[in-house]
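Okay, structure first, notes after.
The other protein chains are all here in position, but one chain of the complex has been omitted.
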């Protein structure tokens, strides 16, 4: 059994990790830390876990995380970089669900996250935890930078076309929509029920941290300079993410060729479902599951291709993807413990 | 024109007062205070008011509220009692949307609200602002204690039967359900979208501040000792309140007599709609309006009468009722500025 | 492997059966029928099942259900009674999620469901499928009448008190609230998003089919004549049911004794979670899981006991309970395939 520790289990990615790991057949939950909730049984905070998780939160200094085989950081940015060096030195693998190791460009990190990077020597080693694009590297990694939820949808949608050199990398548009849980479990007025429900809005249009992360990753697959307009929106639903991606085709290509390209790209990826050409994937078809579904469109048969991508932002967009990485790192079947069928309705 | 001041306009009852008063033909909005938002145009916080409210928030010490004819307190408990004495002395009328003057029993107030009452001499003078039961007193009042949202539904449902001596006052049950806006515009985890949506729960079952307020008011209408079980619940909707009231009939009475009793009681109350016997009022039929609708049921023709009551908790349950009181206090038609039709769908 | 057939898989209880059974380790999905959707792959209607359920719907006359070990009826009332006799004769067990065999009183059935009962000789044999109260009978049953969602919450809340003779059976009140999926997957105006969302209402107050079912079952546990007022309401959420139960205590009893009574009653029931006295269970703590959670309250220490009960109406209130019965009927562990942790948030 893999001994697992979680740092910062009081947020949504934390409780989602607990839901997945408590039912994972190869895992033993060993420790979960929270500075504020020391001593509180996890199931008192999240009654959905009553009878399934016996652990109590423990203060960071009391929990001996070095006895774990792997530690997940479900924390705000900045925590993993402080603790990862010691854990790695003790032979513990680290999966960071925050942004600390997502950007290879340290200066870009410090600009967008407005904190100094204190473990810069680990940035290069960290593997970007998107299994569909980096599966082999993840298998051998000690330190995983788990992708953000938006970047996952954008990359899995754009990359096949970029790699195939079929689109203009300089004029990508990603109009993306996220459920409110993406904002985390923080007491803030903007995400109150009475503010966010029965409402729709864009946010961060002038610049969002996920743009540099995504652009840098996309750049790996093309020699053309990537130009990406990313517009995030807030949807009055708890879970779910929908990206509507627009790209300009630069080659003559048939609908069938486009479809075949995606099916071929993801034929060995159990968590990417390429739906029939012209489908309209719904976020709820992934609710609570680790599946990402996508479908291709070509309005009026013109030279714009539209890729519709959906996932559950807390699963494939966060905690499920982290468990998927863990499976690969420890030689388990990629799908172990991640076979939950989406909850519909 | 009535010069109106608002203390504490950054919450939901505050913005609702602004919505109603900005369109009220007999009112001039004169000042609105907020300690934190001094100088901020109201419409910057609430874009729904752009072009309709030009006022900016001003710090309490800068706003000269004594130039107003009436001041509304849309504040947490404790603020009105501190400022009301000076305003009243200056000839300004006061309408408190909080609880400071709702309980005639000072000890009960201090027990339930856990603050000392610093204007105890005004408690007796304060008029409980439920126009359907206290219309004449309100007309002559200087100081109004605007009822809570739950107590309004409970009183307007139970009082006709209590006054008629038809029910057992000792075994009243009120199972009530409120939209989330009732919890106010405060940054709290429990009312986040991701916590409160797609969910339903009871709260405060062991004891809620609205129980003593309601019991004391109901007691005015019966000599029997009132016994009230009140169970509030949180509904995943923004606005709306539904009370399901249960009472035991102690007299032989027909359905027609019950219906006639309610129709007669409210025949001169423009904001109480007695629906046909056996109807199922919906909260949305009152959304954004000052109407309260109710309907009577008698399951299996037995001796339990069920009264279903709906209202918009922010209008008839708070700000609309406060404006209704203001209209009466200043000799205006009771319905002035309160004729909005509910938004359906 | 148990060969399973499903009649009527296009509704919500049908797709929920599919979600549970597709992941059940002891089951082989063999046939699913639909008159209208003959030939359509199930996963085309419910994309959440893509890659997990390969079956297509088949017309009732084409599907040979007699090859199954058990057939679930996720149909409107009246279908199971028509097909059950032949299936039982062929040695197939039957679990009916509709009402055909819930009422032992044939006349009551025909009055409330307004159809003639065509398999009246099976009514007596049918076992009411509430494992917590009828576990042994279910183990030996050929024909299960799976309880309605409301009756499950009401019985599991009231029965311990009734059996203990602690409450007045003649004045029970059940104020219950259901998510909209309880109304089924039928094209109707009343359950459109634009009608049911941001709204709350009672319905069927004058009389609901679940009242006679519940009363008859409760009557088994007391000699006093049961009197039950049941008021259902519609909550703007997809899944979830909350019952607020009121009963009058007729004996001197402490809170601790009440709590102990419930804990003792359900100590061997893996799907009933008796929460600490005074808790407020949330429906979302059961979302997608087969758990039912309840908690006791005693407002002001008086003689009214309030029992709060929550469950997922599609799981413990329907399809999960049916699978739980199947497990018992086939000698499997009661929890097999039903260990999903609730989806929170």
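For clarity, chains are labelled A, B and C in written order, and residue numbers in each chain start from 1.
Just so we're on the same page, a contact is a pair of C-beta atoms (placed from the backbone, for glycine too) under 8 Å apart; a residue touches a chain by one contact, two chains touch by 3 or more.
This is a predicted model, so every value here is computed, not measured.
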Left-out chain, listing which of the shown chains it touches: A, B, C
Candidate in contact with the missing chain, chosen from A:235, A:274, A:318 or A:332: A:235
Chain not shown: contacting residue from C:82, C:120, C:192 or C:260: C:192
Full-complex contact with the absent chain, from A:77, A:209, A:284 or A:316: A:284
Full-complex contact with the absent chain, from B:77, B:233, B:293 or B:316: B:293
Residue among B:42, B:143, B:172 or B:238 that touches the chain left out of view: B:238
Chain not shown, touching residues in chain C: 12, 179-181, 183, 185-189, 191-198, 236-238
Those residues of chain A which, in the complete complex, touch the missing chain: 173, 175, 177, 179, 194-195, 197-203, 205-207, 227, 229-231, 233, 235-240, 242, 244, 246, 278, 280-284, 287, 297, 299-300, 302, 304, 306, 308, 310, 345
Residues of chain B in contact with the chain not shown: 12, 15, 19, 22-23, 46-52, 181, 185, 197-198, 238-239, 273, 275, 281-282, 284-289, 291, 293, 314, 339-345
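The definition used in the following text is that only the chains that are shown with their structure count from here on.
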Centroid-based (C-alpha) most distant chain relative to chain B: A
Rounded Å distance between chain B and chain C, as computed from the means of their C-alpha atoms: 39
Chain A and chain B: spacing of chain centres that average the CA atoms, whole Å: 45
Interface hub residues of chain A, defined as touching at least two other chains: 12, 181, 185, 197-198, 238
